[in-house]
Structures are given as C-alpha cells and as structure tokens.
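One structure is given here, and the rest of the page talks about it.
Apart from one protein chain that is not included, each protein chain of the complex appears where it belongs.
So, chain A:
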C-alpha cells in the first residue's frame, strides 16, 4: 500500500512534468528549438496564480490568471526575441531561451523578492481509498490539468489552427506551399504554450512553495520527459511525464527525497543510449 500511495503522489507530479514537457515538445516540434525558458515561465505562471488566488480565493481564477499572464509573457518572448532570431540555428535559439529564462527569473526576484510564498489553501479532510490517502485539493488540480490537456489535444486535432500547427510541425516547407501563414501558426503556438506553462506553474506552486527558482528545477525532468516521449510528440510528452513522475516518487524510498531528481538524469541517459527517438518519436528520414 505504501507503493500505491507513492504511485498516486507520482501521478500528480507526473501531470506537472507532463504539462511542462508538452510545452517544450510543442515549441520543439513547430519552432524547432528546445525552449529552456519553460521552467522560468512556469514560475511566472505560479506568481500570476498566486496573485489571482490571493485576490479571489478561487482556483479557477488562479488558473485563468496563470494562463492569461503566461500566454502574454510567452507571446512577448516570441515577438521580442525568438521571432527576430527565426532562421538561426537551434543552438542559437536555445542559448537565447536561456537568456529569456534568466530575465524572467531576475524580473520575478525584483518584483516579488527572493523569499518563499505559499498559496493559502484551506485544510480539507483527505479521502481514504483503502490504505491510500488522496487529498481532494490534488484531485481538483488533476481535474484542472485534465481540462487543460483535453483543451490542448482538442485544439490540435479538431480546429483549423491546430491542424495547421501539426502540419507545420510535420513538414514546414510543405505547409508553406500549402498556403499556411507561418506567422499565424507561431502566434497560436506561443499563446498555447504560455497557457499550458502557466497551468503547470500554478500546479507546481500549489504543490510546493513559490519562489523565483521554482521552475528551474522542473526543467530537467521536463526535458527528460520530452525526450522519453519522443521529441515533437505531445501525447508522448504527457505519458512520459506521468511515467517519470511515478518513477521519481517510487525511487524516493531508495535514493531519498534529495536525489529523486537524479532519476531524470538516468532516464535521459538511458533513452538517449537505448532508444534515441523516445517512446513515440518518429524515425527522421535521411536524404
């Protein structure tokens, strides 16, 4: 039963990792670079949610604030930095994204200080499922994540802009000669990625404490899940995030709380060595 409890805990952690990995894999698939600012954008979302929650006491309002503010930040980073670097190498864009991340972190430190802040969430009686204890608040967070994921996959598969985003991810040149305007797709991408990142940040902030370094530590597990799921595969990113979250929690009795993050390193190395295309990645054609 002890391990069942760890699995339950890991699933929520995995949803957070999966959302972050989803944001990274969307940018990689369409924008063609690894966005290292994702973790710091999550922190931004956590602070926006903290403000929203502080003003209204509502989880929904916190989520909306996180989504709207982080989507605006995401679009701003595209307009001011990544759009201007379009056509540069993936490495140049990665380095630029590290810079954007530092700028976000520094800005949050200046604006909110470097102390830790907490969401004031009311205490509720946990739900007992046999020996397994589930916090109702965690269920609410899981529901928020599920709604977000349903919205993302619905947008990608059921709307014209989503289909065009997938088309650009699949074959950019073919998308261009099919009349698809890349600028519109990129605006939609960065808004979507910002909303996803904001929700992930809010969930992480509610599960831990909010500080300017909050999202930085999430970056490695998120990258590991992106690679494990297959770079560019949204479904793979989500499933790999869940897998990684559960693996981290299950490893805690053996490696301790401090070193459970190392599981991400191990997974990252193992995937790169054994199956570089990940669980759901495609084999890239070589001409």
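The rule is short, and it goes like this: a residue touches a chain if its C-beta (ideal position, glycine included) is under 8 Å from a C-beta of that chain, and two chains touch if they have at least 3 such contacts; residues count from 1.
The criterion applied here is as follows: contacts and distances are computed from a predicted model.
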Protein name (UniProt record) of the chain left out of view, among "NADH-quinone oxidoreductase subunit H", "Assimilatory nitrate reductase catalytic subunit", "ABC transporter ATP-binding protein" or "N-methylhydantoinase B": "ABC transporter ATP-binding protein"
Listed residues A:51, A:180, A:209 or A:279, member touching the removed chain: A:180
Touch criterion as defined above, residue of A:53, A:105, A:164 or A:260 at the omitted chain: A:164
Chain A residues that touch the omitted chain in the full complex: 160, 163-164, 166-167, 169-171, 173-182, 282, 285, 287
